[in-house]
Each structure stands twice: as structure tokens, then as C-alpha cells.
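Read through the structure below, which is laid out as C-alpha cells, and then see the notes.
A single protein chain has been omitted from the complex, and every remaining protein chain is retained in its original position.
Chain naming follows the written order as A, B and C, and within any one chain the residues start at number 1.
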Amino acid sequence: MSRDALMAIAAAREINDGEVAFIGTGLPMVAAYLAKATHAPSVTLVFESGIIDPAPLELATGVGEYRLAYGASAIRGTRAALTLLQQGRVDLGFLGTAEIDAYGNLNSTAIGDYRRPKVRLPGSGGANDIASMAARTVVIARAGRRRFVESLNYLTTPGHLTGPGARRQAGLPGDGPVRVITDMGVLGFHPATLRMRVERLFPGFTPDQIQAEIGFRLEDPGEIVTDAAPDAETLALLRRIDPAGTYVKLQDE
Amino acid sequence: MSRDALMAIAAAREINDGEVAFIGTGLPMVAAYLAKATHAPSVTLVFESGIIDPAPLELATGVGEYRLAYGASAIRGTRAALTLLQQGRVDLGFLGTAEIDAYGNLNSTAIGDYRRPKVRLPGSGGANDIASMAARTVVIARAGRRRFVESLNYLTTPGHLTGPGARRQAGLPGDGPVRVITDMGVLGFHPATLRMRVERLFPGFTPDQIQAEIGFRLEDPGEIVTDAAPDAETLALLRRIDPAGTYVKLQDE
Amino acid sequence: MKDKRVSLEEAVRLVPDGCSITAGGFAHSHQPLGFLRALIAEGRRDLAIMGVAECWVAEWLAAAGMLDKAWFSNFMFEGFGRCRRFSEGIEAGEIATEDHSHFGMVMRFVAAAERLPFIPMLSQGGTDIATTGGIERPEEKIQIIKSPFGGEPVAVTSPLRPDVAIIHAARADACGNTQLDGATAVLAEQAAAAKTVIVTVEEIVEPGEIAANPAATLISGFYVDALVHLPYGAWPTGMYGYHDPDMGFLDDYYQASRDPASCARWIEEHLRGPADHWDWLGRAGVARLLALRSDPALGYRPAKDAA
Partner (left out) sequence: MKDKRVSLEEAVRLVPDGCSITAGGFAHSHQPLGFLRALIAEGRRDLAIMGVAECWVAEWLAAAGMLDKAWFSNFMFEGFGRCRRFSEGIEAGEIATEDHSHFGMVMRFVAAAERLPFIPMLSQGGTDIATTGGIERPEEKIQIIKSPFGGEPVAVTSPLRPDVAIIHAARADACGNTQLDGATAVLAEQAAAAKTVIVTVEEIVEPGEIAANPAATLISGFYVDALVHLPYGAWPTGMYGYHDPDMGFLDDYYQASRDPASCARWIEEHLRGPADHWDWLGRAGVARLLALRSDPALGYRPAKDAA
């Protein structure tokens, strides 16, 4: 069983039927089509390029890629897509990141000083907009102490900022991140502190193994669920959605 | 010679070639097509319905009328059309009114108290937007002491408000009215006071005759031009644009 | 997306007494008059309208005695004259008003749709629209503030959210992905601003027909709460690409509206009389309706062919 597959299945689980989900390239796209093929047939997928609700014949390799446009019920521009976020029409968005802190704040801008960075990263793109304005967000990030850090080099994308109440003071309408899907299990946020804690484990992992890969102290968990291994039908679906394993390899390398 | 024709010709004269003009129903529409057929072939006409730059085969009887859409280079909605005004893309707009004061402020809302009016009029529509945001405007209004009043019942649409500097303080980007075309001649605004004065006379009229039909004292005029009677070619064009005399009768009744 | 199709009767039940409505349309074009007739026949009270140019909706609600309040920018009958019952209702103190420019109304809808507590705009400042309230206190609607960047004065306006938007469009798929041909008026902004959205359409089509021209989709299905298949649902106003306005029928109302008693009889006979939408259209007659049909190359019926 690959970690990719477990992550994609966990991400698909976050999508409820009938919702509007804002989707980026990569694993979230595979997860979205997995959800649509299973428990969420009437989910509406929105992409920052302005493509709404497409029915692509092949997996697209980007949100602006032409094969993604096929069968779309509406195609506009980037402003229109992002305005859906500001309108509160988007229930759920997915995010990736180079760094993440205990409140789920993300850095995809720079490592080192902003004006003279050690590594310049691509920048927010739509991530800040999704994180600010979608009703809720899910972060997808492999565990690791260089990614899960005590203190970000740069806060690109808001999680819960400094904790309860901080998002409202900053004028952000969405509720922020509800899950962080790692390659070992799924983290959530403690309702009182809005800091991260373990919620679900992938088969074979323990909370201590996750903590060892996280650069800050996780809150004590509540009840923890351990996922069962995915069934053959789900894996077959993943294979059909991403036949070349472009985003979701079914075997770890 | 009809007063309609003189007014339409005077209105057409206000349109310069290459400009973008925001046009309403009625006499301004006839004037715009007269200008386009003569000295301003590359004027772009914009209508608040969202129709841009059409080439109608027949005179339309409204800015949202379907025959106006024919040949348009772009069709959008009302927000897009009005946004052109906010963008500063509109050089010139035409306005009509029930009441007008010495500064070119207009009332098309109510006669009497606003909450319990003697006569309820249709309301601003796009007029306030055109008057606020077009680079300049031209008002078309037959002379008369009940129309040209010392004090408006309600200020719907900004002219020069209370005089120099007032538009900037109210956040209005356009320069306001430059002409008021009556059925006796054309009024302008004194550069120092921004109050109305006579600029041009239609054939056979005197400044005193105009003053007699105006309910406030006009500023002393500068140089006054007296228009020549329109030539046969212009009248033929008017007839071709508005064959039924819907908006511009060639003979006074 | 989900199937949004319901019957006209079910859709009418989404408009309760006392609610505020906004309706699509511009001048004599694509006003949702088929729906409105059913609403008037059913009977409602104390409605408010929040409108830009849906003159027929405002007028018929006023004439039916169902209208209490109006937030609006311009209601008049192009080519005829004033909306008589609406205007006289205001003059009689029966309808309270709040005036705006067109852009002012549109921007209030946009602010409501986009969850913005205010939105800056460059018109309305300096006028009685900004300083004379009819329903709201003026400072609740428009203020002139200084830019936090450069200190320049600029008008800001507050959001305005209708309870229900009622829109007639050309076509939609079953999920409510909706298209309209020709000028689109304020439909997208009205649908995005309202809490509940009812769409009536000339045609319900397969999703593939929407997807064949996805740039023309004006209202995505996730905005739509109820979708009703209602051919000639704009009649007697027109539908670009389908049929012209029925100027004769509109004039018949306009003439009746000059007098309150004759107007009341007209409303009773024409709007409350028909048993349903088909009876409403049937009384006009097939020949009359088909004579309005558009020339497909022009999108309208040229004068020489007019009914």
C-alpha cells in the first residue's frame, strides 16, 4: 500500500457530497475525482484558472491545462474563480506547503530573509485566497521536521494564525484548516487552542512516530481512529483516475 | 426647421471622433448616429444595457431593445457597461432631466417631498453614474421655467454641485457638464463660477429669450455664436437615421 | 451538482409574505412575468423589491397591492411613460422608497454577494441619493470616507441582500447551469446576492449543450435553489433570440393603468384570472405568441415582419 494512495483516500474523505470544492494540481485533483466517483457524485469542482465543474477525459497535469476544460459547465477567468471564494460559495479547499506551523499557517514564499532569501519559493498563488475565504481547508503535507516547524520563515497562507479569534481580527471569513493529511496519518486541530493534534493513523503508524517527524509539540489527542487498508475497488479507481501514477503512485518507491 | 433637429445637430457636434460615448434612448441616440455618419466615424457607442459598439439595421427604441444588439463588437451586462464609466474609459455622456439648476445639477427622482412626493419620477437609472464618472457630460433639456429652476426638489444627478471644488470633495472623478442643449440654443458654464451662461444661439433666438425661459439668472455670456440653419444633407441624414421621426421630428408640430 | 427542477407551484412557495425580492430583466426584456403572474394569482403581502430596471415586476406588484417597499434605481416604461400604480403608490405614501443610481444598486448587490461590509465606488457622492433616506438612515447606505492610502475622499456603499431572486433565462441544464443570450442586465449579480434563487427558463437542455459554450454560462447551478421549465416565461416582455416583447399587450396594460379602477380590473382578469401558466399563454393565443418569434439571424423580429 503506498502512502500516496492513503493520502489521496484520506483527502477524498474530506469532500462531502453536494459541496463546492476548490481544487489544485496534483494529489487533490486525484482525490477530488475519487470522491466524485464514490461518495460525492454531485460535488462541484472549481479551479483557479476559471474552469468550473469539468468532466475531463484524461487526468490533467495542471489547473490551466487544456484537457481539464473538457465538459466544463462554465469557463471564465481567474478573477471569477477567486470571487467564488470571496462570495463564500466554496465549502472546501486543499493546500500544499513547504512549511507549516502548529496553527496550520503555511509558508510557500521564502526560506531565510524575505528580501534576500536562502531559497525563494513560488509564492502564494491562490493558496492564501483559498485559506482565507473557503469555509474550511485541508492541508496535504508529508511529515518531516523541516516541513512541520515551530516557527515559519514567512507566513504566506493563514491557518489559525495565533489561535482563537485571530482570523476574525484579520478580516478572514473562512474557518481555516480542519485537517492536515500527512503520509503517516491525519492531524486535526484542538478545539480550544486550535493547535495540531493526531486524529487518524494510517495502518501501521503510531502517534509517537508522527510526533517524531513534527518540529513542534502536538496537542494531546482525543480519540484516535486507525484507518483500515483501502480495498481493491478503491485502488482500482485510483488507477483509473491516474493511470500513469503521475500524482498517486500505488506502490511506494 | 424643427427644434428637435437643431438640438440633435448640436448634440452630435459635442461628439469628437475616436471618443467613447455613453448613449441613452431618444434624441442622444439619433445624435450619436448622426455624428458617426459625419465627423466622428470612429466613435465607440456604449449603452447601459451592456451593448458596445453596435451597428443596428433599424433605429432602436431603447438601450436594451434587441435591434440595438445587432453587429455589436461586445455584449455584456449592465455592471460591465457601468464599470467602463468607473474605469474612466467614457469620454462623454448625455443626460436628460425633469429639473436642472444653475450648476447643471439634475432631478429625475421626485417633485415635492422625497418620502411623500407630489410627483414620483423614474429615478436616476444610469444618469448619476454617467454624470459622476464620464470625463464630461452634455445635458439635453428644452428651456422652461419649471425645468430650469433656482432650487431642485431633489438632487439626483451631479452637475457642478455647489461650484468649484465640490465634485472632488464628493469623490466624483469626471469633470461634469460642459453644455446644456436647449431648444433655443446651447448653454455652457462660466469657468470661474461653474454657473450656466449662453454660448450658442439657434437661428432666430436671442439671449434674452433664453433668459426668459430660465428660472435663475444666467451668468453674463462670453462670446456668443449663432448657428447657421442645418444643410439639406444633414437633414437627409437625420431622416435616414430616424425615418419615422420617433425622436427627432423634422417639422415642429 | 444536484437536480434543481421543481414545478412552478413549488417555486412560488419559496416566496413568503414580507420578503424582499429582486427580479431579472431590463426595460421590456426578460422579466420573469410568468412566475410573477403565478405569484400574484397565489397572493402575497408586504413584499419589498430590490431592483435595477425590472419595471414590470415593480408595477404589477404595486398594482396588485402586494408591494410595501422599494430599493431601486429606475423604474419606467420605455416608450410608454411612468409606472403609474408604482409611482402613485409612492405618492400616496403606500410604498416606501430608497433611491440609488444603477451602479449604486449593482454595487450593493456585489457587496452582499461577496460578503464585503462596504464597497467603494465613484458615483452617487454629493447628491440627495447619498443624504436623503426613505427606508434606511442615509449613513447606513452611503458614506464619503478618506482613502487609508492617500486620503482622497471616496464614496462607499453598504451591502443589500434580497431574500429571493427570480430570474427568467434562455436555457439551463437540470442542475441549473443557466445561460442567457444578448445583454445580460444584472442577472449574475442578483443571483449571487440573493439568499434564495429561482430560475425559470425557456428550455431545459442536456448538460452537453451548456458545456458546448461554457463561457456563456451566466449563473452556475450552485447558485440556484429552484429551476422551473417555463416557456414564454418572460412574455409579454421579450426574450432575445426567442421572441420580441408583445408591445400590444404591454400597451393594453399601460392604458388600463391610467385609472386605478380599470387597472384593478385588468389585474383581476389577466393576472388572477388564468388557471395556470398555460391558460395565461392560451388566452393570448398561439398565433399571437408565435408571431413574436425572433428571426434567428437577427435575434429579433424585423419591423417589416412585426406582428
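One rule holds for everything that comes next: contacts are C-beta pairs under 8 Å (C-beta built on N, C-alpha and C of every residue); 3 or more make two chains touch, one makes a residue touch a chain.
Computed from a predicted structure; not experimentally measured.
Participant: Could you tell me which displayed chains border the chain that was left out of the figure?
Facilitator: Hidden chain, whole complex, touched shown chains: A, B, C.
Participant: Per the definition of touch given earlier, which of C:17, C:42, C:94 or C:152 contacts the omitted chain?
Facilitator: C:152
Participant: Determine which one of C:92, C:215 or C:275 touches the chain that has been left out.
Facilitator: C:215
Participant: For the chain left out of this view, which of A:37, A:155, A:178 or A:250 touches it?
Facilitator: A:155
Participant: Please pick, from B:86, B:107, B:153 or B:182, the residue that touches the omitted chain in the full complex.
Facilitator: B:86
Participant: For chain C, which residues reach the chain that was dropped from this view?
Facilitator: 114-122, 140, 143, 145, 147-150, 152, 154, 156, 158, 181, 215-216
Participant: Against the chain that's been left off, what residues of chain A make contact? List them.
Facilitator: Counting only chain A, the missing chain is touched by 25, 48-51, 57-58, 61-67, 69-70, 75-79, 82, 85-86, 105, 109, 114-129, 131-133, 154-158, 161, 166-173.
Participant: For chain B, which residues reach the chain that was dropped from this view?
Facilitator: 18, 20, 42, 44, 52-53, 55, 69, 71-76, 83, 86-89, 173
Just so we're on the same page, only the chains that are shown with their structure count from here on.
Participant: Hey, which chain ends up farthest from chain A, C-alpha centres compared?
Facilitator: The chain farthest from chain A, judged by C-alpha centres, is B.
Participant: Round to the nearest whole Å and give the separation of the Cα centres of chain B and chain C.
Facilitator: Comparing mean C-alpha positions, chain C is 28 Å from chain B.
Participant: Where the centres are mean C-alpha positions, what is the separation of chain A from chain B, in Å?
Facilitator: Result: the chain centres lie 56 Å from each other.
Participant: Residue numbers in chain C touching 2 or more other chains?
Facilitator: Correct list: empty.
Participant: By the touch rule stated above, which residues of chain B touch at least two different other chains?
Facilitator: As it turns out, chain B has no residue touching two or more other chains.
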